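Have a look at the structure that comes next, please.
Shown here: the complex without one of its protein chains, the others still in place.
Moving on, here comes subunit A:
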């Protein structure tokens, strides 16, 4: 018993193994391709699409953008914007006591007129932050306290899109000097007045932390990235998904004081160029672009998004985008690869398998979307779906083929076995006897011909029986004479076959038979199951065998199988002197059981004049005929 179970497990494992090998090969291949970075572009595409499909978010009113647009430049009739205009702008803004001002316009050299005035404004504004560019081509900051300088360098992906925010990095000229970005400066300044200061991480000491929030630092293999430049401290940009994510004013709006003062008071104000001519635009597809050309966003807007995402996370619990450690990502991919193998392995119809794989893929994509939207978790989607579909669909073909081949092999083996047994039990025995008799020179010409004819017919029966077996499988009955009877044929034909085959058997009492009167007529068999037909055949066979074995001196045998109105009869009547048939034999019990099933009667009577054995039942009335 234990052994059988063990064998079954081994068999199941062996079958599973057939697809598991190509399954794990696919898996390995996908992981390899992922490592080459081939999927990066597709992963970014999915990532951006998921972000774009997010529900719309509210305006972040902690930040206001002052965008100097083409109209402003037209009215100034000067570009770059003269220092005086900036000084005036900052002064005006300061009247409304903003929490921090970011000047996202480079001022590495004076733009007269008004340089003196701007320098003075820089000196007195402790909440003002200016910009520099640290990485080549470098751009120097204006003269101001170093804690008021933030860099505006950005790291782009290979497809030219901006998805990350560079928060801090060592100065390439002086490794001891750790530079902060404008984003970080503004966020730090804003949060400082909330009593939250910038600290080192606790779980990851290399990252930054505001209160309880650690900024999830990018590493070269984060999410869909492969061998990306993760220098400095970078985090992924979780753009605020909205048509107008921030309040925005133009230079002219500020000059003419055409705004709600609440937009400036205690806010972060970021000043930048919002005109295509300033060339301060970035390519993004993660959100719909607001003002400029499709797929583009102004630098000042990027700053706003970057600052907003940190502050919203710390104060509102909005999520930053984070990724799993590589190990978990590969475990995730492998897990779904195995789900694919299992789906392929399940013995389902191919179309059901496809539906299964389809549902699993939808679940997988859905789960990836929900994880990103609700928890900001970016997990690999493309290789995971690919391995699931490849394994699920590809292995279905594999397993289906294997199953078909296996069943064909089994069929063939059983046919071979069956053929051998049949030939061995029949013609081979006769043949051996014949050889023996020939050797002993005991055989006459006539007998030889009759024996050879017998072998001929036995060999043909093998073929007939095989053919029927293929056609009907369980719908046949092997009777004692070795013949297969097709149970699909009409009942009276089937019973006649049982009758004629059984009477050919070599039973002692058949030798005295002079007259056989068969009467086989069609019977309404619509309500008989194959099993009941089988039992009826066995009943007739048993009854006829009893005649052969026990009806001494029988000369006449009448066999009826007929229907009179709704009464069906199978009856065997002989005129032998029958004494020894016990009425409690196995055959009798079976006959009684069959009679009960058909709601009929079984009747058997022996007398010196002969024996009657009969089964009668009524056909059920059909409701429709």
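To be clear about the criterion, a contact is a pair of C-beta atoms (placed from the backbone, for glycine too) under 8 Å apart; a residue touches a chain by one contact, two chains touch by 3 or more; residues count from 1.
Here is the rule we use: contacts and distances are computed from a predicted model.
Taking the options "Putative aldouronate transport system substrate-binding protein", "Sugar ABC transporter permease", "Carbon monoxide dehydrogenase" or "Response regulator transcription factor" in turn, only "Response regulator transcription factor" matches the UniProt protein name of the chain that is not displayed.
Which of A:398, A:496, A:539 or A:617 touches the hidden chain is settled by the complete complex: it is A:496. Considering A:362, A:435 or A:517, the position touching the chain not shown turns out to be A:517 (whole complex).
For the options A:137, A:174 or A:506, the residue in contact with the chain missing from this view is A:506.
Although one chain is not drawn, the whole complex shows that of A:460, A:478 or A:589 it is A:460 that touches it. Hidden from this view is one chain, which touches subunit A at 457, 460-461, 464, 467, 471, 486, 489, 492-493, 496-497, 500-501, 503-506, 510-521, 555, 557-558.
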